[in-house]
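Okay, here's the structure, questions in a sec.
All protein chains of the complex are present and in place, except for one that has been dropped.
Moving on to chain A:
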């Protein structure tokens, strides 16, 4: 019952509006969104950016049906105008169309590579951390060895072997981030597996798979989600960086990084929008994802549920004796 009373007491609302929980009913998704907006406005803002990015990616062909390689030599390097919202590049291609399709590319690469990396991180981290001993020793030395190489070297070697292209970038970035991220998962598995509830599950006779999936995984979800969101942003940046260096997705494709490097750098002074627009798009996307990720991490922790934002409130609630006793009184 503390869960119901706590937010009402902490967020003072004018008496005319009924409490948020009542208006939203018991719908879990709506309730979650409501709490996100009230408790984490910046997170909600980040979520909005993520949704815009996603929708832009999915509906790129509807929003900008022109085709991102439609060349119009007469309108070269035009500044932003009513006809060309964000201007045109040196070949007369509409920058808005290219940015929209670039969002699509970024979304595809980011989600595919990040998902791959998270799966790799979780599998390596959880098995290595939980089983420990020699298996942990061996797998961690492999990870050590891998991490000794600078990322860029691995990328250059991999691209020169596999050749540039979308799926190659996804594969390489997924592997690269996955292996380094396994450390983070492993370290939180090491602390989670010390908990008595893991011992309880073992002594109950639960299978190892069940313990890993039902007890370890949910309890390391917080770092995994943070990893996912930070990696999402990092992958977008890395893909741009690769394209910037000419190691990523090859030129006619509208990669934001490629646009920055090829067109943006060459015409920085004649047509600054060619550098500014993809740069801003990158910044906003990364910022939005990071904000949303942080908020998500806090909201998904059941201990924070129904509590106002921030650690302070959580600490106050923990120390307040009245709330404890009121829950205690009902059963005893």
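As a convention for this text, a residue touches a chain if its C-beta (ideal position, glycine included) is under 8 Å from a C-beta of that chain, and two chains touch if they have at least 3 such contacts; residues count from 1.
As a convention for this text, contacts and distances are computed from a predicted model.
Visitor: Assign the chain not included in the display its UniProt protein name, restricting the answer to "Ferrous iron transport protein B", "NADH-quinone oxidoreductase subunit G", "ABC transporter ATP-binding protein" or "Cytochrome C oxidase subunit III".
Guide: For the chain missing from the view, the UniProt record says "ABC transporter ATP-binding protein".
Visitor: From the list A:81, A:160, A:195 or A:283, pick the residue that touches the absent chain.
Guide: Of these options, the touching residue for the absent chain is A:195.
Visitor: Which is it among A:77, A:206, A:245 or A:276 that touches the chain not included here?
Guide: Reading the full complex, the residue touching the unseen chain is A:206.
Visitor: Looking at A:72, A:140 or A:219, which residue reaches the missing chain?
Guide: Final answer for the missing-chain contact: A:219.
Visitor: For the chain that got dropped from the picture, name the residues of chain A it touches.
Guide: On the chain A side, contact with the omitted chain comes from 2-3, 195-197, 199-207, 210, 214-215, 218-219, 221, 302-303, 305, 324-325, 327-328, 330-332.
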